[in-house]
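Every protein chain except one is present and positioned as in the full complex.
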Amino acid sequence: MAEHGQYLYAVARGVEPAALSAARGLHDQPLRVLEHRGLDAVLSTVDLDEFGEEGLHRNLEDLTWLEAVARGHDAVVQAVAQSGAVAPMRLATIFTSDDGVRGRLDELYEALTAALDRVEGRHEWSVKVYAPERAAEPSAAPTTAPGSGADYLRRKKAQTLEKQTAEDDALRIADTVHDTLAAQCVASRRLRPQDPRLTGHEGTMTLNGAYLVDDHLAGSFTEVATRLAEENPQSRVEVQGPWPPYSFATLEQP
Amino acid sequence: MTEVETRSEPQGQISLVDLLDRLLGTGVVLAGDVVISLAGVDLVGVRLHALITSVRAEMRADGRDR
Partner (left out) sequence: MNEPIKVLPQRLETDSESVEKDLFKLVLTVIELVRQLMEKQALRRVDEGDLTEEQIEGLGMGLMHLESAMQELKDRYDLTTADLNIDLGPLGTLLSE
């Protein structure tokens, strides 16, 4: 006998039922909008075997499960975003009752209102910078012939310095890109660089930036990013967007 | 030569890692320890963190003693 809970995807204002009609919640459940003090909570019913404390503990470490839930969650957020400003919730924000939802909306009322105001007419853009590719290991033919032991150490020292300089340069470029872009937009955040084994990317990610940009200024934002890429030709600059404002409207859970 | 990749496909084009970074407050990482398995049976968990820490401590101690 499974108990059920309510999965809260996002909070918005003035959600149009038409925008949600084509969308479904997790496990193909219907979406429901709970209106409270002018805020719209977008919900669907879930099984607490899967989303209760024990279930989550188990499932959160399963990348397959995470992927399915993240995709489902994002699909709902994107659908809600059709109606206007949206404050997405963190993954797996669960309530046992509608009163619980209303209670949380009361607790977070000011913060949610501020978040929705903040992202109105804006989207998130992601800009990532990857360090210049360095030449592969300089250790060509392994030989003990050329030079002395002291020479060997000098060579190693030079290689270490060269590596350090390259790293410093790469970080400086990342800082410049971020600072320049941050000045172009309403809000910005530096997220942790991502693990290449998760993303499959090549090279070292030196910047994982998130930028909140006015919709009508998106064109000039991407132009600035293009200019920065041209000024730093050895680096790789990747711009993605527009996305729902995940990094700027999602509230930290207490 | 410049490389700016601009993607403007708002519907479901966010990569999984980008999504997880944002939906999970703390992101997701790959665990760092190594598990050695034989024929599908996990046998040995190698705690490399402990190994590295002790090796580095040894190196530091050697540097000071001489």
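In this document, chain identifiers A and B correspond to the written order of the chains, with residue numbering beginning at 1 in each.
Note that a residue touches a chain if its C-beta (ideal position, glycine included) is under 8 Å from a C-beta of that chain, and two chains touch if they have at least 3 such contacts.
Given the structure is predicted, the values throughout are model-derived calculations rather than measurements.
K.L.:
Which one, A:Ala18, A:Ala150 or A:Ala183, makes contact with the chain that was left out?
P.N.:
Selected residue, touching the omitted chain: A:Ala150.
K.L.:
Can you say which of A:Ser21, A:Ser97 or A:Thr160 touches the chain missing from this structure?
P.N.:
Within the whole complex, the residue contacting the unshown chain is A:Thr160.
K.L.:
Which is it among A:Asp49, A:Asp62 or A:Glu223 that touches the chain not included here?
P.N.:
A:Asp62
K.L.:
List the chain A residues touching the unshown chain?
P.N.:
Spelled out for chain A, the touching residues are 60-63, 66, 137, 139, 142-144, 148-153, 156-157, 160, 163, 197.
Note that in this section only the chains that are shown with their structure count from here on.
K.L.:
In angstrom, rounded to a whole number, how far apart do the mean CA points of chain A and chain B lie?
P.N.:
That pair's centroid distance is 18 Å.
K.L.:
In their shared complex, at which residues does chain A touch chain B?
P.N.:
So the residues of chain A touching chain B come out as 63, 66-67, 70-71, 73-75, 78, 81, 88, 90-91, 123, 126, 191-192, 194-195, 197-199, 208, 222, 225-226, 229-230, 233, 236-244, 246-247, 250, 252-253.
K.L.:
Name, in rising order, each residue of chain B that touches chain A in their complex.
P.N.:
For chain B paired with chain A, touching residues are 1-8, 10-25, 27-30.
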